[in-house]
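Can you read through this structure? Questions will come right after.
A single protein chain has been removed from this complex, and every other one stays in its place.
Then we have chain A:
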């Protein structure tokens, strides 16, 4: 039976939710000592496959084999005993406990039935050192940056499993240096014979680190290929099942005359959050915000929207000096804000698509002019169609939608309020390539319709593609404003990197 040589294998795995087939007879094999990229659009079945392989879900058909032996994985912990460890996109650790305990929870060294904390912290220090982390293992995990937490999560998974490491979008919240550091770790693990499954939306990263790639689409296995004999275009074609062109194509937007001034932030800032900045925003303009994680991008967005009120400087809306102390002020002046953390700050998971779309409009209308159900349906239907939200029904809970569709719901929510100014914080994070392109198209369309937008993004190619101007943030300060031909990734990287004093770690 061991002729396959797979350390972990899924054979004809089927998983059905209600009447939706999430996985349809999928085969997937993982060799020891390889990095295997798992690609697919949102809703393609990647997460479901991972959950089946880690025992979080039980397959409705087919089987999971570990070293060619069929196994039943009852839960992630059980999978761990077979050497399968997982790191998720959101850090699934305990911010309230120490770093050492997060590494060893459930496996703490004990003496006479009591946890041997000294030994645990000593061991933790050794382990962390191997991952290039020099920190106090007794410190609370929540006091460290997301990047550090993610590396701790990887260390935990590897320490406890040791055969298979599943990385579910581990780089989504890491900056470039941190991604490199992570890749070094992955390469050394691979050299030790560990099998790594790597899920990401960044094709660059796939080509940088993976040996083989498996593409899923609509719950079906499309193909597994060695990366040496495929090109990027091949991979994208496999994922989307069609050809799409990836040209940025924006140089033509350059010549457009700027619209009238909509917003003027002067010396606007907040203590311990963002240094005062000056920014003038015109109608029909997209301001891209670039910068590393923790550079103050999100903080700037929150101040603009009044989520954190500014304590310095002033803002003029259409020439009128005004105060924006809370989101209600901002909304009444035609602002909208799509936050970075969609799940926690964007959607109301339990509420329906319809309710999620109308909620900002209702908030703007106030208590006494409730939208009735028909009006809600009409509005939600209109935007659902315009934004191409793929939901079985407008009355289904929004949490059941894929990330891309959730993002479209949030965009629709603000568009329903007929805004003049939209702030989008990482609108394409964690979204598949297809939905990605759609969001980018939407941004361009809104600009053409005369909206002013501020778009924060870590993906330079993307920022470059739609921005009329780019501001660069570094260390909570606006350090550059780029125009014209300076809008290219090279210049941005230079602006970010010049005088760089260590990333957020």
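One rule holds for everything that comes next: contacts are C-beta pairs under 8 Å (C-beta built on N, C-alpha and C of every residue); 3 or more make two chains touch, one makes a residue touch a chain; residues count from 1.
Assume contacts and distances are computed from a predicted model.
For the omitted chain of this complex, the UniProt record lists the protein as "Sugar ABC transporter permease YjfF", which is one of "Sugar ABC transporter permease YjfF", "NADH-quinone oxidoreductase subunit D", "Dihydroorotase" or "Monoamine oxidase".
In the complete complex, the residue from A:9, A:34, A:101 or A:462 that touches the missing chain is A:101. Although one chain is not drawn, the whole complex shows that of A:77, A:126 or A:231 it is A:77 that touches it.
The chain that is not drawn here is touched, among residues A:92, A:126, A:267 or A:332, by A:92. Only one residue from A:67, A:140 or A:312 touches the chain missing from this view: A:140. Hidden from this view is one chain, which touches chain A at 56, 75-77, 80, 86, 88, 92-98, 101-102, 105-106, 108, 110, 113-115, 117, 138-140, 142-145, 156.
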